[in-house]
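With one protein chain removed, the remaining protein chains of the complex are shown where they sit.
Labels run A and B following the written order; every chain starts at residue 1.
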Amino acid sequence: MSRRFTPKIVTANALEEGDVIFLTADDIWSRDHREAELIEDEARARLRLLHALSQPHVVGACLAEARMGENGPEPVRLRDAIRARGPSNYPHGKQEHGLHV
Amino acid sequence: MYEYDDFDADFVRARVARFRAQVERRLEGALTEEEFRPLRLLNGLYLQLHGYMLRVAIPYGTLNGRQMRQLAMIAERWDKGYGHFTTRQNVQFNWPRLSDVPDMLEALAEVGMHAIQTSGNTIRNVTADHFAGAAADEIEDPRPHAELLRQWSTDHPEFQFLPRKFKIAITGSPHDRAVTRANDIGLRMVRGPGGESGFEVSVGGGLGRTPVAGRVIRPFLPAADLLPYVEAIVSTYNMLGRRDNKYKARIKITLLEHGPEALTARIEERFAQLRREFRGTDRQMLARIRRQFAPPPFEEKPLAPYEAARAADPVFRAWTDTNLTPHRRADHAIVTVSLKAPGATPGDATSAQMRLLADLAGKYGHDELRISHEQNIILPHVHRADLPALHAALRGAGLATANIGLASDIIACPGMDYCALATARSIPVARGIAARIGELKLEHEIGPLKIRISGCINACGHHHVGHIGILGLDRAGVENYQITLGGDGTETFAIGKRAGPGFAHDEIVPAVERLLRAYLQLRRDRRETFIETFRRLGGAPFRAALYPSKDKADAA
Partner (left out) sequence: MPLEAPLPPIRERVAELNRRYRHHSAAAVLEHALNDPLVGPVALVSSFGAESVVLLHLVSTIDRSLPVIFLDTEMLFPETLAYQRAVSERLGLGDVRVIRPDREALFARDPDALLYRSDPDACCALRKSEPLARALEGFDAWITGRKRFQGKARAALELFEDEGGRRIKINPLAHWSPRDVQDYIVNNRLPRHPLVGRGYPSIGCRVCTTPAGESEPPRAGRWRGSDKEECGIHFLGGRAVPGPAPKTVIVTDTGFASDDWTGPWLTPEALERAGRGAALDIGPETDLGQLAGHLEALAMIRVNFPAFSDGRGFTIARQLRRMGYRGRLRAGGHLIADQYAMARRSGFDEVEIAADLAERQPQEHWLARADWQQGDYQSRLREGF
C-alpha cells in the first residue's frame, strides 16, 4: 500500500501577482525553484504544506516532487519543470528573468 | 452588429466596480480564497500553471475593429503583447496580475465587452456559427437569438451556481459549424411546417471524459419560445444535476441517469409554467436586437481585379482556394485569416496582428471580425474585388497562410504549457505536425482534414470530433498521446474512436504521418477526402498503418 516517500518542495502562487513561488527553509517565498526547501520526510512535508495553506498572501499551495541538483532542488515532473521555467512556445515566465532551473 | 445600450453599459460597469471591490476584499483577507474563487471565476479569472489567466468573452464570436484594437491594447499594457483565441470564441490573456484585472475589465467595458461567465458553474459564453449573417447556406442569422440569450443568461439570479458549467451553441445554417451537438444545449435553426423559423433543440451533448452527442428533445421549437424553453432546461437541470461528484454533474449525465423521457417531461412541465412569464417583452427586445444585425451596405463593383489576380498570382489563387467561403452574395466572400502559420501557436495573435486585422476589417470588411472555434479570425463580408489588396496586406504581416481546413489548420488547447488541468503538452505537438506537413509538401495533396489536439481528458481541443484526434495524457509522469479516428463536429456529428495504445511525445508526429500516408494510398481518388475514406473503409487499415506489425517493424 504505502509507497516510498519521494522528496518534495512546497510551491504556490503569489496572491497578487500570480507568480509561481516556492517555500524556503526559512519561511520565505522565493521565485526561484533552486531556493526551495527540499523536504525529505513525509510528515514534515505535510506540516510545511499546512503552514503554506495558512499563509494569507499565497494561493494554491501544494507539494511538488523535486530532487537535489547542482544549484539546489530541481523539478522532477514535466509539469513542475514548465512551472519552474515557463512555457515552451515563448520565452516567458521564469526563463524571462533568468530564474529557471 | 449589436451595440450596448445604456442598460448593458451600466450593467457591465457596475459589475467591474463590484469585482474591483471583491479583489480589494480578497487582498485584505475579508474574502477567503474558497469564497473568492467562484466570484473570480464568474468574472473569467482563472489561476493557471504560471499565474492568473483572464478569459474574455467574444459573444457569438463577433467583434468590431474598435473592440479588436482594445484587445490589442490590453495585451500590450497588462499582458505580454498577445492573446490566445479559444475553441469557445473567447480570448485569453495568460499573464495578468490580480490587482490589474479590474482595470483590464474596465478597458473591456469601454468597448462593450466583458469576461462575465466565461468560467464557473454557470451558463457560459454562447457560441455561434462564425459565418453567421454571411454564409450562403444560412436560413437566418442566429446572432440576434444569441444576443438575446446572452442578455438572458447574464447574471441570471437562478443560474450562477449550477451543478457544473453549462454551454449553449447556436447555428442558423443546416451546415453545423458551431459543433452544436457537443454542447449542453445545441440550437439548430430549422423551418417549421408553415415556413416560420424555429430551433431543433438538443440537450446533453459534450466532449470531456464522457463524450456524447446531444439528444434532440424538441424537433421544432418556435423561435418565440426560446427563452422560456432554455430556462426550463437549465432550471430543471439546476435541481436534478448531481452535486456530489463533479465528473457526473453535467446535464449529459442527468439525462442518462433520469432517462431522456423523464427529463424531457419535467422540462416541458416547467416550460408550460415559464411560458406565461414571457409575454412579449423578450420578443420586442429580439426585434430591437435584430435591427442592429441588419446586413451592411454591400457595394456593387466589378470583379475584374479579383479575376485578374487569380489568373496572374498562383499564391493568391491558392489562398482563395482554401481561405474563402461562399458569401450569401456571390460578389462577396467570407475570408478566414489563418492563425496557424508554420511555427505559430494555434489561436495566438499578437497585438500588431490584431491591430492590422482591425484596420483591414475597417477598410475591406464593414468593420466586422469573427473568431471561429477553429481558432482563426474571419472577415465575413469582403467584396471579391478587394481580395487582392487584402491578401497583399495579410501577406506582409505573415497572416496569409493558405491552409484553412487542411492538415496544418490544427485546433490545439494551450495544454501543459499553460493549463493547470493539462496532463500533456499540445502546442509543441501541433507545431511538430504542422512543421512535418510543411516538409512533406503534401498538404494540398491531402486536402480537407481536421486534426484536433487536447492536452487532457477535458477535451478543450475537441479531439473527439477531429478526423484525427490526439489526446495527451500522463502515464506515470510521462506524456502519452492517444489517437482517435473518425470524429466529426458538423451536422454529420460523430465521436472519434480510439485507435489503440498511445504514443510517446517523440512518436506522435511520425504516427500522424503514417496515417496521412495510409490515406493517400487508400483513397479512391483525389476527390475522396480523409474522412470519406475512413467512413468507407473503417478504422482497420488506418490502425494497421499506425501499428505496423512486429516483423514488419523489424524488417524495416
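Rule of thumb we're sticking to: a contact is a pair of C-beta atoms (placed from the backbone, for glycine too) under 8 Å apart; a residue touches a chain by one contact, two chains touch by 3 or more.
Since the model is a prediction, treat every value here as computed from it, not as a measurement.
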Item to check | Residues belonging to subunit A that touch the chain removed from view | outcome: 42-44, 46-47, 49-51, 53-54
Item to check | Those residues of subunit B which, in the complete complex, touch the missing chain | outcome: 7, 10-11, 14, 18, 21-22, 25, 30, 35, 38-39, 121, 148, 151-152, 154-162, 227, 235, 238-239, 243, 273, 277-282, 285
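The rule we apply is simple: only the chains that are shown with their structure count from here on.
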Checklist entry - Using CA atom averages as chain centres, what separation in Å is found between subunit A and subunit B? => result 34
Item to check | Of all residues in subunit B, those that touch subunit A in their complex | outcome: 26-27, 29, 33, 47, 49-52, 80, 94-99, 345, 416-418, 422, 425, 427-428, 431, 477-479
Checklist entry - Which subunit A residues qualify as touching subunit B in the complex? => result 13-20, 56, 59-60, 76-79, 82-83, 86-90, 92-93
